[in-house]
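Here is the structure we will look at.
Here we show just some of the chains, and they stay where they sit in the whole.
So that you can tell them apart, the chains are marked A and B in the order they are listed, and the count of residues begins at 1 in each.
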């Protein structure tokens, strides 16, 4: 923490700040300047709240220095974290997670699972419980949907990512899922995060609609702090004024995450754009930006989809995208993960 | 829904859209124009997803017309909803909810409860379970905190607002709380909303950090659609680029809510600004903008507060604010609620 005093602070005000720091068991360092005086604080084991000092008379600003997350930080762990999912490792060669937005029926899910597998996808996605803005929208098949995912997994051998959104169904979901997805709207559902931190299962943590990078890593810290180290971050677009797409995909967060944290990061261009024609360009851009993988929605009959049909790639689009991703990975000296 | 065709659409493309509408059991109205053709749709009982039509070739844009919420809408219910809390009604005369950010101890809570009551506050606030960005921050006293709130309620006779953030502790919280608060980060925690919709208790629903007015009313709709009609909306600032305050208080939402919905709306200037010196100006502005009340944090020893001390009003500030609010209400022909 660095505390900047007002240019016209009194010696008493400075002393009060210094005494407060000492009273906290920390060490103040007074730094005289031309225009103002600053007080550096050392000795704290974690971050301090700047507003504890803002309230003192004579203080102009208190600036935090220590990052609020620790276990999620690259400073804490230098090597990349690899999260094992089935026979793959998220954080290694480029991975493609694909499947329908929602599990609608056994036939629909198996059909799409087969075709994404045939096209080279590594992991199957599909929602049994769906978070919907409206109470009147299709909310997913629930436990019936979990059964279907289990069947799809058995037939195709693909690991499965599916969303958990209710503490009451967490156990049921975690019996089927290889990766438990936390949706953007639940990124700061701390009760759910605590429940997940006690499991020893990979969690795919989507970035909240208006979450800063620090807040996102703090939510990861909730998982890590209780011992669940298998966290995969997923950028899916943020909420801004920009209205030409469903959300604003913030791809620069990919190199930023890789600098600040050791956790793997993937991108979901389907929810980010909301429109089929922009999914493939953004999937390609994600690979070129250095993401460890993508998660995309695919549907063979999007006009009948119960959820987000407009953003689902058609089977032939998905096949073409897989070929592009392979080329881009190769162009940058990487490769797609090999299916077993 | 209004569907705008591309200027160069083919007759076959138009026909496909018209057929799709008919297949949905709805009625298409073709409107020829100078530059383009539009198709109006009628007969739907609820909102349609524009993206169901965007996917058709020849379609330029599909524009939703029906609002996605119904029970929360002023169109559905014209008269203002009044939510009874103790002997007060939220939505009637101006109400002041005040108290500490967090319940820290019985002594602290009773001390502050007494002083806000003496200054004229109507309802007591205080968090037993605190949602914190960091797992290392003070998380609240939990069930011990609920006991303390119960004691404060008994001594002062004030109804109590406190936050619920875990489905697993909902029952315990609802035994003590007169109003169950849903925090901004849980506005779209649909599992929690469903649990709350089954209770018959007032819910104070804070606006999410990046929630549009429609999304906020849709979350209210989750509560209303299962029969819990006692919903109080609370604006607490949104997340924007603006960095001079903790959040950007969006006061214009107050008249907007009053136009679109029959539900009462209050404002939380403490979380919106995050800084003591700006709380009172924004509380006054909230009253002048037509809010039905405010919720503010008060602490008599903010430098010792375990949570958000920097934004807590001092007792004398709070007293002065109560006087200002009374004056402003009178200036606009209203009044503060009378304590029993």
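Keep this in mind: a contact is a pair of C-beta atoms (placed from the backbone, for glycine too) under 8 Å apart; a residue touches a chain by one contact, two chains touch by 3 or more.
The model shown is predicted, which means the values in this text are computed figures rather than measured ones.
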{"item": "Number of copies constituting the complete assembly, 2 shown", "value": "4"}
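As a working rule, only the chains that are shown with their structure count from here on.
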{"item": "Computed distance of Cα centres, chain B from chain A, in Å", "value": "26"}
{"item": "Of chain B, residues touching chain A in the complex", "value": "20, 46-47, 49, 51-52, 54-55, 68-69, 131-136, 165-168, 185-186, 188-192, 209-210, 215, 218, 221-222, 225-226, 239, 274-276, 302-303, 308-311"}
